[in-house]
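Here it is, the structure, as structure tokens.
A single protein chain has been omitted; all remaining protein chains appear in their positions.
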């Protein structure tokens, strides 16, 4: 490393520190302040550290709403990501392995899924008519419908790297179609599956708009909705509001620390190929 | 002709197809009809293009349309320009390069609502950290989110802050796919650093540019969370975009009008993205 590279690095880190790290430090500091201290909105060391007090108070708010929200968000995320992996891999597999006139249609739908904003009110109307409006099940299927396109694309391009000889060897070994998929292909999809899980989990966990529309009602609250609700309620209790932001930021941070590589792989998929 | 059963049966596609059709395709198609009605979820009364006419008559709805376009192009342009510059910086072997990449990328993963709330506090006109810091060096800070002329641009700035990491990351992947041979050849031909950037990097990183521009345009046109968390479209309607208008009309019970907004947003995305993709693909052939 040259001196120039070293100093450029130091300066860049200083600038990035102010722009990208300080806002998070501000969240952390405000979250542990007292109510009066936090209300000043200043970037300052807390007069008193109230980490545990604020934590328990946030959790207790509105009859442990935040815990319920974490539960709901977890259920939605786990269920929809499971289905997204399974469905995405199955569609990507057939799409890649079986060229036919249908493929163009499926591709058109995939692109539409990536591009078109969901038609909200008609969706509510359909959810209502099948009895899934305001239900976690309905929310899970919504997330699956909206996340499919991305999953299919990732799986399809990964499956293209698995030699077809393997399928044929399995056919000769007497495998049925579902056995080829579940016993030969699916185990080989591990790297891309991890990527899909990580990227989709984060986006579903962070999703605000869709629960806002499709999951109204107290008992269905999700983590992002609590932030939105508390924003109104805690106008004067910034310490609690920021404690909530802190809590919502921690899951992605943990995922980021452990799965940085998979996130990068997923987010940049297609960037090189175009 | 003998038909053999394919080892890749179409029923593999069925579960996904059912969910996608019922919850995405069907509502999208239905929206075309319901946008032509006065609708309360139970009965729909056909009123022709009245909803669309109203959209183009009401100044605040037009404002939303214009804001959407400004928002999408401003975020897309800034992210692609600064994303590329940052990517070049972060692949040049500087000190703490990996850590810097992580720092810039992390906001992408954080809750948009959380970011929105945090910045609306930081941007508080009198007590906010940003304006306190500015006044400390003698600059009177503006009312970032309270000045109607400025609110939309303040949100754009935060969107840029949150999304820059993704653009940078995509550009880094794009840069990694350029063979170092080109740079060595250019050096032998006597190219300066600036020449190399404009004549080698920019043209060869095109696929990444296409991805960044397309993704951020689509994202920008559909943007809702951040705006809703920071201003709820205010002050007045000054930072309303189509997505927030759709939500407001929905809340107010104007389901037909809300759905018309959806169709307009859908058409707007198509009108911008499809010609652009076609243009990008055509230029690709010349390369």
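Labels for the chains are A and B, by order of writing; each one numbers its residues from 1.
As a working rule, a contact is a pair of C-beta atoms (placed from the backbone, for glycine too) under 8 Å apart; a residue touches a chain by one contact, two chains touch by 3 or more.
In this section, contacts and distances are computed from a predicted model.
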Protein that the absent chain corresponds to, by UniProt name, given "ABC transporter ATP-binding protein", "Ferrous iron transport protein A", "nitrile hydratase" or "ECF RNA polymerase sigma factor RpoE": "ABC transporter ATP-binding protein"
Omitted-chain contact residue, chosen from A:48, A:168 or A:219: A:168
Among A:39, A:86 or A:188, residue touching the chain not depicted: A:188
Contact set of chain A toward the excluded chain (per top definition): 163, 165-166, 168-176, 179, 183-184, 187-188
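What we mean here is this: only the chains that are shown with their structure count from here on.
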Residue ranges of chain B touching chain A (in the complex, touch as defined): 5-10, 12-13, 15-17, 19-20, 22-28, 30-31, 34, 39, 41, 89, 92-97, 99-100, 102-115, 117-119, 121-122, 124, 127-129, 132, 161, 166, 169-174, 176-177, 206-208, 210-212, 218, 221-222, 224-225, 228-229, 243, 246-247, 250, 255, 258-259, 262-263, 265-266, 269-270, 273, 284
Touching residues (chain side chain A, partner chain B) in the complex: 1, 5-10, 12-13, 16-17, 19-21, 23, 26-27, 30, 40-43, 83, 86-88, 90-91, 93-95, 97-98, 102, 106, 109, 112-128, 130, 141-142, 144-146, 148, 152, 167, 171, 177, 180-181, 202, 206, 208-209, 212-213, 223-224, 227-228, 231, 238, 241-242, 245, 248-249, 252-253, 255-256, 260, 263-264, 267-268, 270-274
